[in-house]
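Removed from the display is one protein chain of the complex; every other protein chain stays in position.
Chain IDs A, B and C follow the sequence of writing; residue 1 opens each chain.
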């Protein structure tokens, strides 16, 4: 599947009636597992990239190019359409342009540019800080302008629900919508009335990070894509800890079988049969 | 801990009486988990790198530079001393020189250069093929010559036990030892008498990939470092599959807690307290 | 211009009556200069990449991924359609597949896979060594099969003219043509009758590395793309040496103006006006 086809798959979801959730993917192998389970969409968030690539918290340490490299490792191995938060676009509107260029090139299906001050400002130890609506709109226009493949999904993400009253949030969302973005990504959605107010202001499809609201309620109000946390990472950590603890304590490798994917599954995930077929075609 | 200190930690093991096994590590997060369990040594094999970075089987698809980048991601986040098989040195003896340069720069504690024809030769669909002893010795001399930090451990690895009679294996090992390598890595060791024969030919420390032989028996014959398979990868796959299957089937994210590392553990692994300390020192 | 449009520009040349020569480009800035002079095509050869990125001779030291990164730096900044020799495809036919994937992704317009034993074989200090026709055909089939965008130009390159009698060369070219490649790249062409013999065997467009033959003669025999050496590299070296020698000897920076592109040209090449326009659109 080409990048454009993946993007159109994501566009179809945003245009349709369904609410879809992506798998959290973080390397090539995780993407293959997610696809084998049936997922059509994946997400690589900045926080997950920082955790697995840098073993660091989510404080804007990774660079655009290393993020793009990790995205590319994921997009090259399968048909999952990958969405990502591209943080604040890695700088100002010039950097947003480059962010879109590099992430489009890396094969993403869609991305969100957020309206946060990132990395955190000197002297700020309190809540998130937002950039102004005008600055955010400039960034979104830059993002849209930098897009080469019109099928790439570009979404404006706002953290305003965490710090602003709802009328200011609505005004911000309205501003984002004016730029021509393909959707609105809401961080920190907690209450249904807030969603109603936003929905009344825009008919753009909505993405939410996660919310204590039933999926049907979300879907009925235009939410088309909904993250579900990144629980696969702590699950992977737990699995690693168990294996490492067993072996470090002198346990036998053979005792681990019950906790492990069988060899046939590993071979399927790594495409062994495909390579053997190619061997016969080109190498023998 | 500096790279040189890590190398000397590995050298101390090779010079001592103990038999040590490393944790299989493949990204920054896995290295942190292994260290938190108590591991002092890690291994990133070519096969594990191919599986996680490329979702490909172990057929020499990854490049030296992308392998070195992955090594660096691991070495930069902790005190684990990382050993690796550097396959055949990614080409001929010139490439071996560069392999040592790049992997030394990436912070490895030790590496092995193997005597296999890699990637596999056109027309060969049978067993592994070895390069000649003379060619292998040239590669090992190139590796030793390219080393800048004399504490870096460089080992000659042979797959001869899989295809040659024992006397030829012994002659090969003897040849490797003449080059001045720091140890001998044996692939495919199955029988104790083979190890005895090799041990009689060299007093160099021995590394084995894995072997159906008791650890005490190995240790008594000069084996100082012993891999234990890479079972953590299928265990991680199984964990991912369970999470993905649960969520894809409509399960609630909250139900995953029992299968996940707790938030405090995640924060410890990602150094949250350290960053908060730094925030107070430099940013407030 | 999209990658596909660049590829079709190259295809049009190969299908037409003209003989075109590309500019040797090696970084983003050189690509901009070449484009500003009027070039529509560029070439990044393996030898030039090794010289500028590694300061090394042409002995297969660079890796596929670092080569692809360098290609990408060039393709991202302009409309020049870039062709490259992809050496032997960085390994066996499996590696050829990956070579095509990565170089297609990097935005190349076309590439050649050569039939040389690379890196050079242990014990060989003589002339170039060719792989068998069957092996080369396997590699070309692998390359064609790995291509995702059908407009990407894939060419079989042979060094046979340097080591084989003409009838064997012709047989080899005929074999290459059977695989469905888009053209034949001839290294070491010296004599017109050799070209005639090859032309009689195939109607595929021909690329030559360089040849002591008049361009009209080449064009009349199906040569559509012809390298002209990489003389820009020694010219750049001479320019650097003069500047460095002047300054190191105590010369004033201001004395260098006559040897330097004027500031307005530098600003044009770096897109200053474009960025100022974007600043007004998104940042003010």
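Keep in mind that, in the parts below, a residue touches a chain if its C-beta (ideal position, glycine included) is under 8 Å from a C-beta of that chain, and two chains touch if they have at least 3 such contacts.
These numbers come from a predicted model, not from an experiment.
A.B. asks: So which of C:18, C:168, C:238 or C:277 would be touching the chain we can't see?
C.D. replies: C:238
A.B. asks: Residues of chain A in contact with the chain that isn't shown?
C.D. replies: 59-61, 63-66, 90-95, 98, 119-123, 131-132, 134-135, 138
A.B. asks: List every residue of chain C that touches the chain not included in the displayed model.
C.D. replies: The missing chain touches chain C at positions 21, 23, 27-34, 36-39, 50-57, 59, 73, 77-78, 120, 122-123, 125, 210, 228-229, 231-245, 247-248, 253, 256, 259-263, 265-267, 269-272, 275, 279, 283-284.
A.B. asks: Footprint of the hidden chain on chain B, which residues?
C.D. replies: Chain B touches the missing chain through residues 2, 72, 76, 92-94, 96-97, 101, 105, 107, 138-139, 141-142, 145, 148, 275, 278-279, 281-283.
Everything below uses one rule, namely that only the chains that are shown with their structure count from here on.
A.B. asks: Once you find the CA centre of chain B and the CA centre of chain C, what distance in Å lies between them?
C.D. replies: Going by mean C-alpha positions, chain B sits 37 Å from chain C.
A.B. asks: Among the residues of chain A, which ones contact at least 2 other chains?
C.D. replies: As it turns out, chain A has residues touching two or more other chains at 275, 279, 283.
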